[in-house]
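Report on the structure given below.
Here the complex is missing a single protein chain, while all its other protein chains stay put.
The letters A, B and C name the chains in turn, as written, and every chain counts its residues from 1.
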Amino acid sequence: MKIGVFVCHCGSNIEATVDTAAVAAAARQFPGVAFATDTMYTCSEPGQDEIVAAIKEHNLGGVVVASCTPRMHEQTFRRTVERAGLNRYLFEMANIREHVSWIGKDREANTNKSIDLVRMATEKLTHNRPLYSKKFDINKRVLVIGGGVAGIQAALDCADGGLEVVMVEKTSTIGGKMAKLDKTFPTVDCSSCILGPRMVDVAQHPNITLYAYSEIEEINGYVGNFEIKVKKKATYVDWDLCTGCGICMEKCPSKKATDFFNEGIGKTTAINIPFPQAIPKKAKIDPAFCTKLTKGKCGVCAKVCPSGCINYEMQDEFITEKVGAIVTATGFDLFDWSVYGEYGGGRYPDVITGLQYERMLSASGPTGGHIKRPSDGKEPKNIVFIQCVGSRDKSVGRPYCTGFCCMYTAKQAILTKDHLPESQSYVFYMDIRAIGKLYDEFTRRAMEEYDTKYIRGRVSMIYPKGDKLLVRGADTLMGSQVEVDADLVVLAVGAEAAAGASKLAEKLRISYDTYGFYMEGHPKLKPVETNTAGVYLAGACQGPKDIPSSVAQGSAAAAKVLGLFSKDQLESDPQVSIVDIKRCIGCGKCIKTCPYGAIKETELRGMVKADVIETICQGCGICTSTCPQGAVQLQHFTDNQILSEVNALCQF
Amino acid sequence: MKVINVNLSYNSDFVTQVEEESGQKLNNCYQCGKCTAGCPYTDEYDIAVSQIMRLTQTGQKDKVLNSKSLWLCASCESCTARCPNKIDVARIMDVLRHMARKEGYIGIHTIKTFWDSFLGSVKNNGRVFEVGLLANYISHTGRFWTDMGLGHKVLPKGKIHFTPSEMQGKKEVTKIFIRFKEESAKCRAREKSREISADSRSPQDEYVPELRLLSRVFKHRNLH
Amino acid sequence: MPVLEGTELRIVGFLCNWCSYGGADTAGVGRFKQPTDLRIIRVPCSGRIDPLFIVKAMMNGADGVLVSGCHPRDCHYSEGNFYARRRLEIIEKFLPILGYEPERFAYTWVSASEGQRWQEVVTSFTDQIHKLGPAPKILGPQASDTLSVMEAAL
Partner (left out) sequence: MNTSLNYAYYPGCSSTGTSIEYDMSSRAVCAALDIQLNDVPDWSCCGSTPAHTVDHTLSSALSARNLDQVASMGLDSCITPCPSCLANLKTAKHRMEDAGFRDKVNNLLDKPANTQVGTKSVLQILVEDYGVENIKKKVVKPLTGRAVGAYYGCILNRPAELMQFDDREHPMAMDNIMEALGATVVAFPLKVECCGASFGIPRKDLVMRLSGKLLDTAKGIGAMALVTACPLCQMNLDMRQAQVNNANDSHHDMPIFYFTQLMGLALGLTEKELGIDKLCVSPRTVLDAMASEQSVKERAA
């Protein structure tokens, strides 16, 4: 094979610390290399044209590009060599940017290491073989996991685009965190007025099947053909019969159940519909608080229900759905702020979270929209907002900025003044992050028109003093310690990955970061894709996001799904395992270890052999390292190919 | 107000020394002020602790080491316990105090003298001898009325002894102090030979044997 | 010469494409400075790593071998890293039999987001190999003996 080597300067990204001309010169000496050069930007149009021209001029049989990571441009260059008539797998990359030029400044060592990596790539290339994709049919249905605003947007866009959508929501209503908000910044629009109609659309759309109060149990398959096992948790109410009349809630004697929708402000009944606009508007029983289910006594709801839909014997139910793509929109949860002992760690009833305050502000909330202190029901006069609780704080393992707290705090300060004109709000902040259209103007209004007192500094301690809370903070601009006698303290608690996010990621086989947020395919260029084909991200599951960004990503994910489904068939990745029938002894070890069930037993002239189903094989290569005979080989990563790399590096 | 030239006034040796001796990274501080917010002594500080952090970060050695705050810090650890960047602020205050002491910055005379008297007492007796410590402190500060009002409360309780508690190994303890002084002197000599402009204001105070002073003090207050 | 005489030692890394190779990329994007000794071979999954690759590398003159995959339960292929771990644990026990210090080999888990962790892993492993110095050279007929022992054992 005649090989061409192209060493990229990447402007000065590589050239500054790697002598690319020297790397090309060294490559010319490698066996098989017929052409080698250094180029300014290999991925640019002239750069790619140079490759095409060289293939033709020198009759090259394979190409090595030494540049950035293959995770960036492998696909780009595969298309380039294909344009010149080569098979796309007769191409290798040497990563001399992320793994060389960017991690050290020693030009001599870097140049030497780059030469080594190019040698490795050329050695592997000589063992490469042309590979060809196969086509397979796809199921054009999409699963949306999570019914918050991002999931709703993705589901509606897909459904409007003509796709069948299955939506799975963990709680008994869709709407997510947005449904709990009173108003939204910076327009002070009523949250439920914007979201409510969208929720109704989900319920009424002929293309959407909604499983509320359900969770993902199992995911199998691959892009185009996923098989999903959904667990419908027992609600103890037959939802086909339930009309959402609410009589059961009125009569239920167990009135001490945790009110999750209202963030624990107030209590609810053991059988409940979370809020009047819930979708679906169906009742469910919280078994921990139902005396019929815990002690076998009561049964009031069954007696009063006009449609006879109560069923205390109900069990979890499992349903299987087949889809071709998945949009993950599982959102976020609030950081558990009780680790802040200095803020009372939850011991003081009048220290609440921003989300609890939203419920208090909401006309349909537990206080009917009246701001009242949880301790004594009095109207507060001095209200202190503390920002960055569980954000930008390494000591609690949350170094990142949640990004939307500055804005919701400003909104809450404005709403507070509207509700209680005599009140005075104080905001302890570190920096105001108001980077959005009309955002900074909004925070300015909170200060200029609503007379919110912004104090630049963190709070070190909150403790009760009489019936007030003494908030002791700093005003770093004054350079002094400051104290505020507060009636109510609202913590702008930061966002963290939703509970159970990592477990779901493992089922989806997508990556997550240190904090449990899902990893996008590329931070700049693939913001909604994941590294698993057919799985997309929308909303705060990928990182904290405000409503506009979540909605935008929901639509983007839908666009990706619609794009994927624009074809009737997909091309399989030919980097799959194949069995050398002559060497296979039919031991079946590969069949046992394959995580996809992609290898089956066949018979060949009375002998048992392994056979790989190409469209199911995902190319992990576990079978290759398992096979005692070396009979199963993962294409493009065969034993010979990897050993040729080892030999290129280690040679006496 | 003085205009500060940011690059010219930046004392990088100072920053390096603080970082090395404290094991803390000054750039980790983002000036949230939580240390100042929690510091029980802020009321008395001439420079708030968060501003000490800022001045140290920006290499303003003279201003930092001249600050009275260094001497008022009681090492109560509020700042360290609550710092969102996990900076051991109390330790930095400790290190700054060491530097101020070594380089002869006066600080707060009474506090420094009290600490010196305390250590003098340990040096001489192996353990703290409270009456002797007080005597030494008084003789160095001339503050006779310090706590004499407590005498009639405490004396009858049998809590105050006029002779130090006896221990065998007190010479070992004394030697620790002597060696420490020798080591510090060696250290200073090395530093001086390195930088000619080294400040040579008052060296470490001598610890005065208190017993000798006792009679002098108690003559003024007829406590026997 | 594959390595810079006198300053570098030969260290080979086997990294899974989805997590650790991405983590090494993230380290690069973050400009986290690392020693230059390590050369990385990309494999789809740590489950693809055959213990023979490691033995072969050592016998051909590597002074250290580092393997890194996805964190347990976070494997792109569900369970490849479990298979990897089982095999690599065997290798760890086997190296002393072959005449190599077990410290010349390490396997670890680094996710695609953990650039800083990758920097720490590379730096500390490189230090570890430099402390050990160049690996003993096992050559000639003895080498093929060892290989066959190895193959039989696995």
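Following the convention adopted for this analysis, a residue touches a chain if its C-beta (ideal position, glycine included) is under 8 Å from a C-beta of that chain, and two chains touch if they have at least 3 such contacts.
Because the structure is predicted, anything quoted here is derived from the model rather than measured.
Contacts of the undrawn chain with the visible chains, over the full complex, involve A, B.
In the complete assembly, the contact with the undisplayed chain comes from B:R127, out of B:K63, B:R127 or B:R188.
Although one chain is hidden here, its contacts on chain B can still be listed: residues 40-41, 43-44, 72, 74-78, 80-81, 88, 90, 94, 97-98, 101, 108, 110-111, 113-116, 118-119, 122, 126-128, 130, 134, 137, 146-147, 149-150, 153-154, 157-161, 165, 167-170, 172-173, 175-177, 179-180, 183-184. Contact between chain A and the absent chain runs through residues 340-342, 345, 347, 463-466.
Please note the rule applied: only the chains that are shown with their structure count from here on.
The touch graph of the protein chains shown is a line.
Inter-chain centre distance (chain B to chain C, centres taken as mean C-alpha positions): 52 Å. With centres taken as mean Cα positions, chain C sits 31 Å from chain A.
Within chain A, not a single residue touches two or more of the remaining chains.
The residues of chain B never reach two or more other chains; the list is empty. Residues 69-71, 95, 97-100, 102-106, 108-110, 112-113, 116-117, 119-120, 502, 505-506, 509, 511-514, 519, 531-532, 575, 593, 595, 618-622, 624-626, 634, 637, 639, 642-643, 645-647, 649-652 of chain A touch chain C in their complex.
Residues of chain A that touch chain B in their complex: 342, 388, 392-396, 430, 456-461, 472-476, 479-482. Those residues of chain B that touch chain A in the shared complex are 30-39, 42-43, 47-48, 50-51, 78, 82-86.
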